[in-house]
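Here the complex is missing a single protein chain, while all its other protein chains stay put.
By letter and in written order, the chains are A, B, C, D and E; residue numbering begins at 1 in each of them.
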């Protein structure tokens, strides 16, 4: 028996395990977002989530992976995996790519048409993300930035693109009154939101844990254990801090805020879960939860209409998490800031221009009547919970 | 320390991991099917799914496993596991058996009574499936057929039995008009359908990946990685091709078709995910998606009433996937066809006769009134979403 | 390469895998319980489940783990892990702690206020559970009791505390008529109940399997395989026996009973899955299922109002499972009984007193009007399925 | 003008709609209601406790029609909604004083 | 015959049903409605934005009864549905010209 290959085997198995957890985030985002929009837009959101997983993964298979990791052509050719199966490496990286668009799909929901959004998803996974990813993770000119699993590469990239999308799209009709007052538009299905939130939380163990890439030495195993514990801790802290603040402000335990707080904590720890000890994630995550609770009304005051709170969770905390690495571990604040700023300067204007082009070329937003009736019927031809007086039987 | 046992350990762990993923398909099928039927039949479908998992697994534990893998009596006695724990081997195989019936339960739903269906489930798991399985996987006379994880052994077996079941049962009342026109009966809960579809997709990584049985050498690890990537690719391709066709035909992105397309692609790649390269699954899966979109209305034209599209997904693509092995890899088309045809010739008539016997003996179909009111109240005594004006408080 | 560390690596990986499965039980309990309560209390139940995971895990990180496993201070300091990463060991143990409170949250639902319940959750995870756990698993004075994964340590501890909670709280208004008649209060969402039940079932593989702690030798791998198979078998047997009895009594297949039967079987096998062969779990689980079906109406006769059946599932079967170890394997019945009785004598009065103190100090139960209107609006400010005539758009 | 309110069994809606269409009554409004009457509610089971569901699902159909159509409408509904089993439902006729079509402001018979 | 429409608080339905049963009114149709009135809607919170829910859940109960029963029915409903707090609801009485039982074709008082 050739025991020399066992670390290769174990790391491969570990990456596959982590990838499966990450792909659990696909139904995670789908349920979270479907639960947070109104009933009439549920199917459009679900369809968007499934299709974006399909399209972004497909393009990443065809050439995105190759661009990101310095291959020489299409598919996996020329990319080198470091001590585990190249297939597992690809699968793990592919599981990431959709996330940048998943986090957007809630924010642009209830008014964006699916096909134009899928065009953006294709551009994101085929160009924007691989290029940022190459700069930071692929050994490019930002390789000094410490970003374990993508506070910047995934979450703030998705967040900047989302901000551009929302600005180009505009708010949902009726969301802001004539005198600027904010009208709440409640969610349709809180159990789905909770299910989705918890699936995301669990997926994050693979997301961050797998980003260690290796488990097959004692040190690596300890590191993976630490990362997963820290990831969870930041989620806990985000949930608890958001709960405290929201209770303090309104005397109610708003579960959508609490879950967003947990997700904020998880995003925030994503850059540095591997380089901090056991108590730092409490602080990082708790600040993440607080940021979410304050950022959500702030974006509303700016009339930036984000139906699910994605900007507050992913963009704000993507930035915070990347900074936190420098505050709580031995990394250069300047380098971290450079990563944040350059990523934003690259992603935001580019996304804005791409959204504008799509808007001119094929239209981006559903028309007024369909927005009232709901996108489901126009875009998908079905409703989320159909039935009643529908068919003879 | 005895490192010689580590491959045994790793393969055991790997099989357990794969089994858990497969068992995620139990809630996967339950949610998919519960979402696709009308509200009044939701509980009957859920109950059927839970009970069939319990009954088929139980019988497989008592003797099915033994029959299938040449043991000598009951339980696990006499079956030999090849380099991993026999318990893990059993558990993995047990996770499969329910699938042949799970795929049927949607197709016969909204009219079949639960207990007669459970009788069929017992016969399926105790006899039909172990016998086909023995012929192909247990070293029997069809052992030359290449069927990695069961395009034929699982999906077309379930599909043929389902076809028999539907023919014996007949269509749901009101499904086809007097002049043969097809009346759509919409689903009740699309978020559940999406959740179920995604859980199935994720479960499939264990289903196909685990069917390599070994991961504990470099080659084995690469093979598992390849299988999982290919499985996912075929799912992506099925979703995308179904989306294209359905949009082209109707200008709507019908998510139930897209998910069925993905599942069709997954079924199609199940026979050969281990023997093709990276691009073939794109073709195999895409054709799978297209087949689904065309097969669903075709079965309707034949007035074969399949509420969830299971025949199109599992039977049609089970056959296609088994053929595809010969088209895209170096296997004999004749042998593959022999496997397909003999399996059909064995399963379909036998199932038909068994369904007829059950029908005569205890009745198979709910009576007219209960079909109008819904099976939930008659069979299960509860409704899917009860409440409103129900109890005093 | 240092192959000597591979068992350390594999056991660490295995514990992390098991922990992730256990954490799947968080959405599992949340969905199960949210589906079983009335629509107006759904959000309160969901919020309670998320918050209790956050709070109990957090306290366990701060000092609970340390208390339970003889550390020397806070966090993980001084606790020794036996051949795997301390982080993984902590994570696995942390995944357990919330369960003792999760099982309570359904039983006290529809009338308990969230914040007082969270205070109890904090006391449970910071004191009660670590102390019982220390006595049995931490090498304390009950270390002779055989309780693999916590029939007593988790389930009956949670069950006793729940009983105390229900007695202090009282029944839901309108649950019992003036002449003592029992009024059924139906569940709101059966698909969620089924999803939750199946997620719990799947999580149990990690719960029990992981409690072997090691997989990295041939014997350990076989043991883990056996435990997981046995766990599943008891679940199957519980579902089937509950289905038989419920059908025999009422001619209906009540899925809530069947799922509770399965969970009863799973609780029952939790103490001894590692020390029995393949057929014993059939008996243990089947009796577990029967106990559930008879215990639920019994508690109702005693006017002990348990909305989800948690006492019957967890307390009754926690006791039964701990006894079963002595009946079916070579352990002292006296020792097992001692464990059961002392745990009850410690947990029940202590919980009762704590609940009384909380009641006096901050109040425990929602007032009459909020109970009629539902706790969601008062406690959380939102409804489970909001919408309709809510906002202008 | 008269308002016809019919409480019918849910699965009869389509038949009634078609029957009314055949006499050119093509405007109506329906809603889901629960009915209590002679038809015995069934008893359901919930985790070991049986309980009676008194209120059964029905559809309420409302149509405003011209006075002269009352008889034919009642006849058509009765015919289409009848199963002969208890619980088939009721038809109630009330007087309507004024009808307005919001879109055009047309009134009464023109607005039906 | 008269139609009694009562808008009541949802949790009072069972009491009202029993009260009506006690005077042999055993046919009725109920539906879920939302009411707007003096009872102030509560303000809910949704992710940091408060908003007012104007429309509160109510049950609408409709019963067709014989003319002579109007007073007793109103008395029973008022008694059973009253909590004394704002939002208890209203009772409306309208005239019904004709009633038909679909199953038998019986009319008017026989059909109630």
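Definition applied: a contact is a pair of C-beta atoms (placed from the backbone, for glycine too) under 8 Å apart; a residue touches a chain by one contact, two chains touch by 3 or more.
Fair warning: this is a prediction, and the values are worked out from it, not measured in the lab.
Asks: In the full complex, which of D:8, D:64 or D:77 touches the chain missing from this view?
Replies: Missing-chain contact among the listed residues: D:64.
Asks: Among B:33, B:254 or B:379, exactly one should touch the missing chain; which is it?
Replies: Selected residue, touching the omitted chain: B:254.
Asks: Residues of chain A in contact with the chain that isn't shown?
Replies: On the chain A side, contact with the omitted chain comes from 372, 377, 381-383, 388-391.
Asks: May I ask you to list the residues on chain E that touch the chain which is not drawn?
Replies: Touch with the absent chain occurs at residues 2, 6-8, 31-38, 54-55, 58, 60, 70, 74, 77-78, 81-95.
Asks: Spell out, residue by residue, where the missing chain touches chain B.
Replies: Listed in rising order, the touching residues are 182-187, 246, 250, 252, 254, 256-257, 260, 293, 296-297, 300, 309.
We adopt the following convention: only the chains that are shown with their structure count from here on.
Asks: If contact pairs are compared by residue number, which of C-D, B-D or C-E agrees with A-E in over half of them?
Replies: Residue-number overlap above half with A-E among C-D, B-D or C-E: C-D.
Asks: Is it true that over half of the residue numbers where chain B touches chain C are used by both copies, so same, or is it different?
Replies: Different: fewer than half of the residue numbers at the chain B-chain C interface appear in both copies.
Asks: Suppose each chain is reduced to the average of its Cα coordinates; what separation in Å results between chain C and chain E?
Replies: The mean C-alpha positions of chain C and chain E differ by 43 Å.
Asks: Where in chain B do residues touch two or more other chains at once?
Replies: Correct list: 3, 6, 10, 13, 17, 189, 195, 372, 381-383, 388-393.
Asks: Got the chain E residues that touch at least 2 other chains?
Replies: 11, 30, 44-46, 51 - these are the residues of chain E that touch more than one other chain.
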